[in-house]
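One chain of protein is taken out of this complex; the other chains stay put.
A and B label the chains in the order they appear, each numbered from 1.
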Amino acid sequence: MGRRVDIPDLAFAGFLLALGGLAFHLAGELQIGRAGEMGPGYVPRGLALVVVMMGLGMALRALFAGGRAFPAVAFRPLVLIGTAVALFALLLPRIGLALTSAAVVLCSGFAAADVRLRENLVLAVGLSAFAVALFIIGLRLPLRTWPW
Amino acid sequence: MDLIGNLATGFSVALTPANLGFCFLGALIGTLVGVLPGIAPITTIAMLLPFTFTLPPASSLIMLAGIFYGAQYGGSTTAILVNVPGESSAIVTCLDGHQMARKGRAGPALAIAAIASFAAGTIATLIIATASAPMAWLALKFTAPEYFSLMVLGLTGAVVLAHGAPGKAVAMVVVGLMLGLVGIDVNTGAPRMTFGIAELGDGIGFVPIAIGMFGIAELAVTLGRPQDRTLLDVKLGSLWPSREEFRASVPAMLRGTALGSILGVLPGGGAALSSFAAYAFEKKSSKTPERFGHGAIEGVAAPEAANNAGAQTSFIPLLTLGIPGNAIMALMVGAMMIQGVQPGPQVMTSQPELFWGVIASMWTGNLMLIVLNLPLIGLWVSLLRVPYRLMFPAIVLFCCIGTYSVGNSAFDVGVMLLFALLGVFFIKVGAEPAPFILGFILGPLMEENFRRAMMLSRGDPMVFLERPISAGLLILSAVLFAVLVSPALRSGREKVFQE
Partner (left out) sequence: MGHHTRRLVVAALAAGALGFALAGPADAQNFTKPVTIIVPYAPGGTSDILARLIGPKLSEGIGQPVIVENKPSASGNIGADFVAKAAGDGHTLLITDVGTLATQPSLVKKLSFDVQKDLVPVTMVMFSPYLFAVHPSVPASSWAELLAYAKANPGKLNIANSGVGSIQHLTAIVVQKKRGIDWTHVPYRGGAAAIRAVVANESNVIMNGALPTTPFVKQGQLKGLAVSGEKRLAQLPDLPTFKEIDMPIVETGSWQGFLASKGTPPPMVARLNAELRKVLAIQEISAKIVELGGDVRTNTPDEFTAWMTKAIAEWGEVAKAENISLD
């Protein structure tokens, strides 16, 4: 059985069904109106329906058209880079650009399989200084450098 | 002919040492902010506005315009080298430009981008100088029904952008359209699908989505492949395009310039279409469309030319009608007003030195950009020799700072993360992000004009067919759709799944 199902296509179909369903639900609270004076819900609901229909069609096809497994996902870079971005969003408003940059570089650096600790530390300090010089001193972005 | 006299007036202004200096400064700053993902030229122009108060009006406009087209150019460098698009036009450059870079052809890709930009800029400057008036007429012929039909044509073309299964590409376009509607509805003011989050009131930001889906997602997936020790699969080839590459590029550049010049004139969304349209046209008319998405040089030349021609001709409605076509042009209106120059049709007659000076400076600016950038290609390409483990943390950091700086908002960085994860999912299931992004950009414009047209026609859908330009665009869309669908139906779902 498993060999018959196209897992990536099925996953994509599932995504379409979930997103379309969610959008249909959210747009459900909005007025639909009529053609001459459309309410805010008119177009979103129509599009949500299209997305759901496409999801259904794709799911049907995926169930019967050739088997493919879901490609391997490398979780190490995904998790570490995701964490680095999240760190940036959480830290920047609190501790300023200098320390945030260093944290982001340190964290994301470990996403590479061939990371070297000392090199990564030097890179963190260097890029942090470069970012402060470029964005705060050079481009005058309204960012704090330090936590204080 | 007046043209010679007008251009002579223009160059007498543009070629003064001071104005050449401001032009260079603008182009340089523009290139710098363009290279940094997310740092928008609009932020930079706003920041520099106070410094231009003391300058003569022509000098200040020359410098600000330089930032604008400099940034257009700089953005493609980042797109080609590291696959991070900072603005909508650069997304198309990512498709084949970055593939060329991965095959060791970063030098030719950058060189063709620079040459295409320069050629397009030169031709577009001539167009502005000779055909401003008729082009402005075109801008006024486009009302809500025409815009809607133009967007329909654009979206039909979006499917061409994908090199995988057309079914998935269509689905991605519709998903993009839907997410584009998030935010406050223009027609009623009601917030839609925002989960009550105030930050989503103006919709999901373009920069967080584009940088997340292209830049960060691509990076996370690339790092998962053990063989990728550097950005390059093979060693660097020549920096200069080969004779064949040149031969393929020149007609593509010209077609891109033509498309970009026309679309750039249309205020409110025309310019967004130009690079997509040029790419779609090249791919569809090519004898070997399968090369697109794997490093086809025409896929770099045409959209780069279209993008720059469009950027240039978007000055036409501003200079001849006083109507700003996009947010940057609106900022230019502010800059002009502060200088005591009221933008509008009277500028051409009452201040010919200013009008023609700015136009002539566009050409000198483009010349400076190419002089500035061709020698830089070697430097950019050598960046690719830096081991990837040292490169990508810098890319992650710059993407974060750029996204944050758009609205000084940590929320946007969170949105970028979300779309990065979504982007990885899309890569894994073989759904391409480019059609999604085009749907996302055009969705709100399309809905807005659709509803406005229906409102103005008091609910009569025939309005889209009664107006000749609108009807023509719809017929074209139908033909294009038929052309796209028929081979797909015939050959079935044969396209190989690719990462």
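The definition used in the following text is that contacts are C-beta pairs under 8 Å (C-beta built on N, C-alpha and C of every residue); 3 or more make two chains touch, one makes a residue touch a chain.
Small disclaimer: the values here were computed from a predicted structure and weren't measured.
Across the complete structure, the visible chains that the omitted chain touches are A, B. Of B:Thr9, B:Thr130 or B:Thr143, it is B:Thr143 that touches the chain left out of the display.
Interface note for the absent chain: among B:Leu55, B:Ile184 or B:Val371, the touching residue is B:Ile184.
Summary of contacts with the chain left out: across B:Gly34, B:Gly212, B:Pro241 or B:Pro343, the touching residue is B:Pro343. Mapped onto chain A, the interface with the missing chain covers residues 89-90, 93-94, 142. By the touch definition given at the top, chain B reaches the unshown chain through residues 42-43, 45-47, 49-50, 53, 139-144, 184, 186-191, 196-199, 201-202, 267-268, 317, 321-324, 327, 330-331, 333-334, 337-340, 342-346, 407-411, 414, 448, 452, 455-456, 458.
The working rule: only the chains that are shown with their structure count from here on.
Residues of chain A touching chain B in their complex: 8-9, 11-12, 15-16, 19-20, 23, 26-27, 30-31, 34-44, 47-48, 50-51, 54-55, 57-58, 61, 65, 68, 70-74, 76-78, 81-82, 84-86, 88-90, 92-93, 97, 101, 104-105, 108-109, 111-116, 119-120, 123-124, 127, 131, 134-135, 139-143. On the side of chain B, the complex with chain A involves touching residues 33, 36, 39, 44, 47, 167-168, 170-171, 174-175, 177-178, 181, 185, 187-188, 190, 192-193, 195, 216, 219-221, 223-226, 229, 388-390, 392-394, 396-401, 404-405, 408, 410-411, 413-414, 416-417, 420-421, 424-425, 428-431, 447, 450-451, 454-455, 457-461, 493, 497, 499.
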